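One structure is given below, encoded as structure tokens.
Heads up, one of the protein chains got dropped from this complex, but the rest are sitting where they should.
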């Protein structure tokens, strides 16, 4: 049976969405993770909890609030209109924004853990070797916390691929724009086209398993090689 | 204030510790910062490096202000090298890349031969391709010291660089530190809680006690004081700077002259004229009112009692003695029972004979 053209469109869209979100999340999540790892501010607790919210919130709740927030009366909607971008719900970039919220903890937490495990010492050492803050970040933090960044990227990507509830709420099911694989599967199930659903769902299952297996092997190899923080 | 000095003043307080120090340190040779653990040695060093924020701070190094009322140079803008207590090599880089990390960032750009000079000085040529986890503790510290030298520091800070090593590793590294001292015109602040290391390496000594400065000055002068707060106990003793004047091959001895006189010591193979540092422990010095020939003790020197002070051990006293020789004057300390001191009626100004049972060449 294989994949239909609309399936391929959905697969391609999903990969494009997940890649875009992963890149943006690494850029946005790293400073947040850094702040959460280093700050002693009393806002650290609330901010950490806020970042972790999508872990426990039902996606439909998050989706519903994003729908309201991105609408013409909502804060995001007002911002995007003021910037001349219009209303972003039902668009690819609307999904990107929603996914940024939804997958944020999956990117922030591995990076935060890696930075915390790194400790102050390597940064102090680099400072005594004349390395400024940015220099220290790229020559010490990035290479030493690399497993954390890789975990973050993989989890952020995979989680965005698996995103469904939020996209359902704000996507509008537009082919090539917002109809991602998970929504396509849902449609097939609702249309009672179980064979087609099986193909896509099976592919997704294999993908998720392969990603998580890869992540597991990567971590195992690293810990066996003993390369990492410390020494 | 001399331009060649380091003016350092810092004040900070934690719930269970406070530091309040304002002193001047000569910007040459090795200055040891000595004290028991918790006395604030490392905190002071971290303040000087800019790694520790403090409530009030003033730091002027050779006339350049690193820290003041409105100035705070961040660590990476302070021209210093820092050797941490435990190995601090960047784990993701090989030994060579750790050195290159420093060399690439050194300002001013160091002379071309510096790299190989430092590698040779620290004897790490064969280790360069290894990663930190493939090096022994002593090798790691030698690479770390080399790395600190390669950033062209104007001041080298060393925080107990030997503390994490066993005795054999310490013996392995000490000669490198001495070579460093003699080959580089570089002021070094050396934190230690080991009086052996201090006696061997330091020229100048700061003694810290619970975050306050307890004593400071030239090594011999400070070690000759009887009121050092940590109470050195068995380790109480002085250091004498001298030179070899004669070697006696028959008995395997060498005659060493110092300001207050001469000592016969076991020949360490040093040629005549060689400068030496000799450590005389107070417990190895006994006193007599007359010079006796019928004793196994080789070294008998005329001395004047300068001060008698109680020891931490109530059965003992410490006696500071002035030795007057042809070339000048030196001080040594004797540690005796209170009973003996009473028997000899030791008071300031009394002439005695100091019998030195043994003395060690520490350098």
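Every chain is named by a letter (A and B) in the order it is written, and numbering of its residues begins at 1.
Just so it is clear, a contact is a pair of C-beta atoms (placed from the backbone, for glycine too) under 8 Å apart; a residue touches a chain by one contact, two chains touch by 3 or more.
Keep in mind that, in the parts below, contacts and distances are computed from a predicted model.
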Among "Octaheme c-type cytochrome (Tetrathionate reductase family)", "Purine nucleoside receptor A", "Molybdate ABC transporter substrate-binding protein" or "Chaperone protein HscA", UniProt-listed name of the chain not shown: "Molybdate ABC transporter substrate-binding protein"
Chains still shown that are in contact with the chain withheld from the display: A
Of A:62, A:107 or A:169, the one touching the omitted chain in the full complex: A:169
Residue of A:3, A:34, A:90 or A:199 in touch with the missing chain, whole complex considered: A:90
Of A:31, A:45, A:58 or A:72, the residue in touch with the unshown chain: A:72
Contact footprint on subunit A, counting only the chain that is left out: 64, 67-68, 70-73, 77, 86-87, 89-90, 168-170, 172-174, 186-187, 189-192
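Keep in mind that, in the parts below, only the chains that are shown with their structure count from here on.
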Distance from the mean Cα position of subunit B to that of subunit A, given in whole angstrom: 55
Of all residues in subunit B, those that touch subunit A in their complex: 49-51, 74-77, 80-82, 84, 87-92, 101-102, 105-107, 132-133, 147-148, 151
Touch list for subunit A against partner subunit B, complex: 121-122, 124-132, 135-136, 139-140, 143-144, 226-231
